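Complex shown without one protein chain; remaining protein chains in place.
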Amino acid sequence: MDKTFIKMIENVELTEPIFIEALPGLGHVGKLVAEHMIHELGAEKFAELYSPSFPPQVFVGEDGTIEPMKNEFYFLKSQGETERDYIILVGNTQGLSPEGQYEICGKIIDFVSGYGVKEIYTLGGLGTGQAVETPKVFGAATTVELAKMLEDHEVTLRSADGGIIGASGLLLGLGMAKGMNGVCLMGETPGYFIDADASKAVLTVLLEILKIEIDIAKLEERAEETRKMISKAQQMEKEVSERMNIVPGEEDLRYIG
Amino acid sequence: MDKTFIKMIENVELTEPIFIEALPGLGHVGKLVAEHMIHELGAEKFAELYSPSFPPQVFVGEDGTIEPMKNEFYFLKSQGETERDYIILVGNTQGLSPEGQYEICGKIIDFVSGYGVKEIYTLGGLGTGQAVETPKVFGAATTVELAKMLEDHEVTLRSADGGIIGASGLLLGLGMAKGMNGVCLMGETPGYFIDADASKAVLTVLLEILKIEIDIAKLEERAEETRKMISKAQQMEKEVSERMNIVPGEEDLRYIG
Amino acid sequence: MDKTFIKMIENVELTEPIFIEALPGLGHVGKLVAEHMIHELGAEKFAELYSPSFPPQVFVGEDGTIEPMKNEFYFLKSQGETERDYIILVGNTQGLSPEGQYEICGKIIDFVSGYGVKEIYTLGGLGTGQAVETPKVFGAATTVELAKMLEDHEVTLRSADGGIIGASGLLLGLGMAKGMNGVCLMGETPGYFIDADASKAVLTVLLEILKIEIDIAKLEERAEETRKMISKAQQMEKEVSERMNIVPGEEDLRYIG
Partner (left out) sequence: MDKTFIKMIENVELTEPIFIEALPGLGHVGKLVAEHMIHELGAEKFAELYSPSFPPQVFVGEDGTIEPMKNEFYFLKSQGETERDYIILVGNTQGLSPEGQYEICGKIIDFVSGYGVKEIYTLGGLGTGQAVETPKVFGAATTVELAKMLEDHEVTLRSADGGIIGASGLLLGLGMAKGMNGVCLMGETPGYFIDADASKAVLTVLLEILKIEIDIAKLEERAEETRKMISKAQQMEKEVSERMNIVPGEEDLRYIG
């Protein structure tokens, strides 16, 4: 496996789909939003992406079963007022190297452009490093018009702030080269834990823009489950970081030389 | 040499072989188990794997002779009750980069799948960072059924623990994509030394599952020899780490610029 | 996107163009010089370079709009006494990995050599780590003759100083292999801020060599604007570095495993 590839699960026909990206990031803000939409609106998975630039590992689920590192494409038929469908991208990781990020995001843009995507929403968290009363939603856009649109929805524009790192930024940048437009929504978060409040803030703005209605209350429950999973994971952190220290080969180098 | 490749040593016919991976890792738990099986059961080497993602170095043996970095495939004719043969993978290193790990493990899965492998056992150590009375054996599996099977053998399931890093995890993840199933067995170890006790615990469970009988006592002797070799290596560690600091080029950069 | 590529914006015919490189570096000395020339002399953009070795991110402008990472080629019709035209290279980043730097600079040299470039000027800053009264201009050249020419212009030759790192050095090195010659001009700078003084010093020497006249005073104003932009960026630094800590995937590794 030396190239990123996409594995089709179901062939679907989509009408001018809107592309929503929510790969894991700070506070899992975007991931939580997308997972909530997927469950509440009954989106279906139709493709998976695998990459040699993902971390060389697997995750282990509650029941002791193994889950490979992957990104997952869900589709959703038209919601709310429009006739347009949706493609939602979630996953358990992003690429590790810069080259990997470009290869993966390039593949993703090519893939969704094949479905006629012209509009992109990328979701993430923005770390303030301190406690947050009521989380703001920060944003950026590919055009001045879309930036204005964000301000109309009480989104604070991020200006000259050193950019947007990872898939949330890169997908918009690469999409522009293919004539796609879009925005990035970032929920203000301390970033130290699964942040349901930041997710709620982002989801509220997103639904308002997309004119979709979902029960947001349930988001808190979902966040709760995730928190349990994570806190458990954190107990394991020390030991895991130890294993990280013995990255294959290096560990050899360390004690054999 | 810019691609991972496998060098055949002997052409063999194998019957529904079971694949056992034990590349170097924490406490050399898996390596010790596999080496013991290879010696006790008289497995024969039939292929070697070389990769540009291995550390750019060679090892030097007791007699001053040079040994390249490589992974080695051994085969073993049917043992115990079943008619099935075995492929055992050992080596002196793993890939350094994530991309390298994926390329190498992908090649390995393609290779063993060519022999009809449907079942994988990956062996390793799990670092607790503290002394261990009687080492537990932790495990994970590709299916709920196999996870249950592990529990029947007193294996503690690892759940939501941040995954399995390196070949032991990746081979199972990539194997799943090819319809293979399997489990990972990890011996609890402080991880600071060659841990024969953890290896014994893992070997006991593995033999029980595979219904094979071997004299486990000899494992302790083998561990002893390895310890001698290692402690010697550790004296050299300081000097080696110095040489590591002068990774080619960097060293140039450091003192010429 | 897994290869560096150049996107043409306008097809131009150029006469024995001189190539001037000023990608971002210490104190933004070169960048400031090139941007000043572009504005004062009315250079036009005719091509853009994109690379998977650029940082996996986008920048966000004052108005909240997104700007992809890229290098930009401007051309300028003959100035001053000569009949020769100019190609000026600026951008918002350089490649991250050594391999990336070589791939990008190789593409750049091939590209400009297609326009008949035989002469290269690369511009940058040289960090002294301490305050500078009146910044010196340091230089190096591909030939002894050009080195002498630099001394005639009061440029201090850098000898045995550990080389020139990044595009400013590599473009000259790769150009030599294609029979191009050139010099590197480095303005002495503490390097802690946008250094208009160092830029002025470099620009003065460059214009003198190229026998071009520009109002240098305006450079200070331009530097002022840039400073505003940067200081704002620096406020954001802490938060950004936090996001850097959660480089995709790693962040996963950190808290899930």
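Each chain carries a letter (A, B and C) given by its place in the written order, and its residues are counted from 1.
FYI, a contact is a pair of C-beta atoms (placed from the backbone, for glycine too) under 8 Å apart; a residue touches a chain by one contact, two chains touch by 3 or more.
Everything numeric here is computed off the predicted structure, so don't read it as measured data.
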| item | value |
| --- | --- |
| Which of C:34, C:66, C:164 or C:185 contacts the chain that the document leaves out | C:164 |
| Contact partner of the left-out chain, one of B:68, B:116 or B:129 | B:68 |
| Footprint left on chain B by the chain that the document does not show | 1-2, 7, 50-66, 68-69, 96-97, 100, 229, 232-233, 236-240, 242-244, 246-257 |
| Where the missing chain touches chain C, by residue | 23-26, 54-55, 57, 59, 92-96, 98-99, 101-103, 105-106, 126-129, 139-144, 147, 150, 157-167, 169-170, 172-174, 176-177, 184, 191, 230, 233-234, 236-237, 240, 244 |
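Assume only the chains that are shown with their structure count from here on.
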| item | value |
| --- | --- |
| Rotation in the CA alignment of chain A with chain C, degrees, nearest 5 | 90 |
| Central chain (by mean CA position) | A |
| Averaged-CA centre spacing for the pair chain C and chain B, given as whole angstrom | 48 |
| Chain A and chain B: spacing of chain centres that average the CA atoms, whole Å | 34 |
| Per-residue overlap in chain A, given as positions that touch at least 2 other chains | 54-55, 57, 59, 96, 233, 236-237, 240, 244 |
